[in-house]
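Yeah, one chain of the complex is gone here, protein chain that is, but the others are all in their spots.
So, chain A:
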Amino acid sequence: MHTDARRVEAGDIPASTSWPVELKSVSVTYPNGTKALQDVSLRIEPGEMVSIVGLSGSGKSTLIRTINGLVQATDGTVTVGPHEITGLSGRRLREARGHIGMIFQGFNLAERTDVFHNVLVGRFAHSSPFRTLLGLPTKADRELALRALDSVGMLEKVWARANALSGGQKQRVAIARALTQQPSIMLADEPVASLDPPTAHGVMRDLRRINGERGLTVLINIHLMDLARQYTTRMIGLRDGAVVYDGPAGAATDADFEQIYGRPIQSDDTLDARA
């Protein structure tokens, strides 16, 4: 299968801390009766760069949130690295989440707080509550936060308040926050949907670099065909909560996308057409 080929490609990159993800017949039904996911089974190997495509309402957000337990599967099991997420709660779930980085469409920073303390959120699962509540990091945590900011080129903004940043800068800070966790897997829920095209490419490049340099498993929810093809290697198509496509992203044809979307391609399905 295509996954084997990519593992050979990524063979020379150390991926010892990178985790696989496995979903076994996962279904999610929300309390209001909406069936968001129906019998989804997937295996993602360590170090893969995967896009999950589908229209809004197709279950992408739900799928990515079952991986860190923000949404609990109603049925089936989700396993991430050594953790069976579906069986965890409380302290042990938080500990597992500490190794799963996540970025969001809306950046989700604390707007009135400075960049430094926003990035330190990434250390919460790894440090004592006493220190996190007072905002007093250890030297090591401080170092990790600053290094993460530096790696996304945001070190000079470390004392700026989050609401003084542009959208692209906010998403970079959010990436730094996730990297500060020293994650074993990175989730991204529509990371560029609120950004303009040049900034969107910048954020996608950051994610690809994280995947390449650190060998991290990266999962990106995205509805833009061109970005999925350009930046990811494997593509999973969702429609009405079910997997309808799983294959190499670069080779996915317009027909494949039409099949995933269940409608003809429109101009706003690509980033460059929107520009």
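Just so we're on the same page, a residue touches a chain if its C-beta (ideal position, glycine included) is under 8 Å from a C-beta of that chain, and two chains touch if they have at least 3 such contacts; residues count from 1.
The rule we apply is simple: contacts and distances are computed from a predicted model.
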item	value
Identity of the absent chain, which is to be given by its UniProt protein name, from "3-phenylpropionate/cinnamic acid dioxygenase small subunit", "Acetyl-CoA acetyltransferase", "Phosphonate ABC transporter permease protein phnE1 (TC 3.A.1.9.1)" or "Cytochrome c oxidase subunit 2"	"Phosphonate ABC transporter permease protein phnE1 (TC 3.A.1.9.1)"
Touch criterion as defined above, residue of A:T132, A:S184 or A:T232 at the omitted chain	A:T132
From A:K60, A:R97, A:H201 or A:R214, residue that would touch the chain that is not displayed	A:R97
Sole residue of A:V26, A:V53, A:L109 or A:L238 that reaches the chain not shown, by the stated touch rule	A:L109
Touching residues on chain A - with respect to the absent chain	68, 70, 91, 94-98, 100-102, 104, 106-113, 117, 121-122, 124-126, 129, 132-133, 135, 160-161, 163-166, 174, 177-178, 181, 187
